[in-house]
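Missing here: one protein chain of the complex. Every other protein chain is in place.
== chain A ==
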Amino acid sequence: MAAPLGTGTRTEEPGQEKQDAQEKEIAHPERAEEAKLKAKYPNLGQKPGGSDFLMKRLQKGQKYFDSGDYNMAKAKMKNKQLPSAGPDKNLVTGDHIPTPQDLPQRKSSLVTSKLAG
């Protein structure tokens, strides 16, 4: 009976080694899962749990808009013509300042909740 790939199910091969490994998996399912994860992602951080998750959690919602750059660009623009859209696909990344208008607008829900419908 062939085992489907990636599910970790065991084929019915005899042999003490396989039986021992199976017992270990049952006794320490977490360790077996950890081994699976490390096999897939060998570069996973050394610290279990730890700072990576926490930092990601603290930085939720971070977007890339620099108000200083934006205001300086606005000041510079006053003296120049505003560049037209279209031919400027090749703008150097550093010169294109994202503006509040460029950021995907998050409109509030004007629709009533369906729970109230």
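Please note the rule applied: contacts are C-beta pairs under 8 Å (C-beta built on N, C-alpha and C of every residue); 3 or more make two chains touch, one makes a residue touch a chain; residues count from 1.
Note that contacts and distances are computed from a predicted model.
This complex has a chain not shown, and the name its UniProt record holds, of "Superoxide dismutase", "Serine/threonine-protein phosphatase 2A 55 kDa regulatory subunit B", "PIGS transamidase" or "Cytochrome c oxidase assembly protein COX19", is "Serine/threonine-protein phosphatase 2A 55 kDa regulatory subunit B".
Interface residues of chain A with the unshown chain, by the touch rule above, are 7, 25, 28-34, 36-38, 40, 44, 48-51, 53-55, 57-58, 60-67, 100, 103, 106-109, 111-117.
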